[in-house]
Each structure stands twice: as C-alpha cells, then as structure tokens.
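Here is chain A:
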Amino acid sequence: MKTSKTLLVTRPNYDPTTHYCYHWSEPVINKAKEKLFRVLDVATEKVTKDVFESYLKKQEPQFLFLNGHGSDTVVAGQDDKPILEKDNVNIIPIGSIVYVRSCNVGNTLGKDFVQYASAFIGYSKAFGFLRLNTSMRNPLTDPLAKFSFEPSNLIVTTLIKGKSVREAHE
Partner candidate 1 sequence: MSDRGSKDVSTEEASELQDKIRELVIARIRTLSEDVSLSVGGEDLKREQLIEHIKKEDEIGKDLIDMQIEFLQDMASGALYENQ
Partner candidate 2 sequence: MDLKAVFQKVYANLPLGARTEIVATIDGEPMTWNAVFIEVQEDTDKSKKILTFLKQIGVLK
C-alpha cells in the first residue's frame, strides 16, 4: 500500500554516534507528525534487515530517512549489521525519496538507489560531528552537535514541507 505521506525512519542506537543520531532524529519525527505524516519509527533492536525489508514491502513509504553507520556498499542498522546493500536495493519503493545519514553511501550504493527511488541524498565522504562529552545523557542539548544535526535535519523537514529535493539539498 503506497502512501505519499509516509516517512520511514531507521535509528539504531548502540554507540555514541548512533546514540546522537537516534536522539537528533526526534525533532524530524515530531515535525513529520505535525505535518500529518504517518511515521514508521524503526528504532534500536528493530533495525534489522528482516524488519526493514518487511516495512518497505508492506508499507511502501515514499520518504526514507535512514540513520546509522555506512560504507560505499552498505547501510547498517543495529549493531553494525547491514540492512541495505546491493543485493536488496530493489526493495526501495519506486518513486520514493531517500536520505541516508551515514558515511560514504553516496559514493557507490546511493547511485544504485535511483534505479528505484526518484531521488537520493547522501554523503560521498564520512559524516561526522563534534560533540560535547558532557551532553551524552541528553544529546539534544549539545550546542556543538547542533551545528551538524540541524542542517542535516533540515533536509528531511524541507522535504516533508513539500519542497523539492533540490531545495532540500541546498
């Protein structure tokens, strides 16, 4: 069942980097709900290949916002286990828009996404951010991390407001 106002978010949480991405995805989720999007929040232990594939096949979300570690050939879920790679790229819903907040996916794998997705936004190099160690308990209060995550979140919030991919990328 394809619905144009469905956002799927993956947010594993098992190390400092994913912990930050997990929490900093919350403002995006809240914004999407405000805009009456149906949000499929696939978090922590649920971020496995099986669960991810099941959501994509059954729900066909038109917006995908994937957090986690990555490489040229893999988007990872919980505990660094792959959820999206070359052999299952065909599960990406046709015409969807995909933003992957991971290192290096834009180099190779991201280019395969657009055989199915209408657009892909990602990074061809490492995605990194400065953070304050004292903010680990509450990453959303981290004034340093804010400089990386707010612009990054803007990509998704711009899209769910109905703007174009070009505008979101800019």
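Candidates were picked such that all candidates are chains of the complex that A comes from, given by their letters.
Throughout what follows, contacts are C-beta pairs under 8 Å (C-beta built on N, C-alpha and C of every residue); 3 or more make two chains touch, one makes a residue touch a chain; residues count from 1.
These numbers come from a predicted model, not from an experiment.
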Ask   = Looking at this complex, which of 1 or 2 sits next to chain A and touches it?
value = 1
Remark   = Interface with candidate 1, chain A side, in the complex: residues 15-17, 20, 69, 80, 103, 125-134, 144
